[in-house]
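Complex shown without one protein chain; remaining protein chains in place.
Let's look at chain A:
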Amino acid sequence: MVSLYARLAWTWTRAAAAYPASFALMTVLGIITTTLDVAVILIVFANTTTLAGFSRDEVLFLYGAAGVSFALCDLLVSNIDRVSQHIKAGTFDTFLIRPVSSWLQLTTDRFNPNRLGRVLQAVLVLGYAVAVLDLEGRRLWMIPVMVVTGFVIFAALWTLVGAAQFLLTDAPELGNAFTYGGQQLTQYPLAVYARDLVKGVTYVLPMAFVNWQPGLYVLGRDDPFGTPEFMRFLGPAAALALVLAAGLAWRQGIRHYRSTGS
């Protein structure tokens, strides 16, 4: 599956290289927009020393960790949210006549490596935060776990959004509220948000497990909302539950696909 993914991604990379100007422009734009995110955090901390009890470097840590997960997903999985475009253009049929899973074909569809810039930016921020924060060595194992968990959660979320487009062909933007909205949410410590919202993203849509709950463990902090310690370790379970839901939704979506005329 990995080699097939790489093969498809490489094919689309060469296709993207047919339009070099667009490629260069998108890469530069990607780097500018993500750099602006960091600039906002730095501006906030030019005026205050803590945000909801978190220092600048702690916020950068949370931002960087979620950023790596999100940017990887944006690079590797996000193309799946073009389901409705393909349905409307009548090009979705093509994915279903090949002996390869439609999910794999959709996630690599028009794969574009220009999003690598964002991954790099997030890795730099995370690396910086880990270097300057005085983190306890015994807690560091959680960092790779949380990045992978976050990636899986975002990937499942994107798959759900793609699957929903089989029904909501005319409202594909609705999904962005969850994917890009989820990214916006995880950029800051959840402590800055209202209690009910945080409950929602903990127990309903598990965005709190992308970086917040495991991040609290790495930083050695208690949850300002008072959730018990064991919650810090529930990320992988939450991610797995979301993956199962997404897989089921995707299958149902394909089964209910109606194709287009002619």
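Convention: contacts are C-beta pairs under 8 Å (C-beta built on N, C-alpha and C of every residue); 3 or more make two chains touch, one makes a residue touch a chain; residues count from 1.
Just so we're on the same page, contacts and distances are computed from a predicted model.
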{"item": "Omitted chain, identified by the protein name its UniProt record gives, among \"RNHCP domain-containing protein\", \"ATP-binding cassette domain-containing protein\", \"Tricarboxylic transport membrane protein\" or \"Phosphatidylinositol alpha-mannosyltransferase\"", "value": "\"ATP-binding cassette domain-containing protein\""}
{"item": "Touching the absent chain when the full complex is considered, from A:99, A:144 or A:226", "value": "A:99"}
{"item": "Residues belonging to chain A that touch the chain removed from view", "value": "4, 7-8, 11, 14-16, 18-19, 90-91, 93-94, 96-101, 255-259, 261-262"}
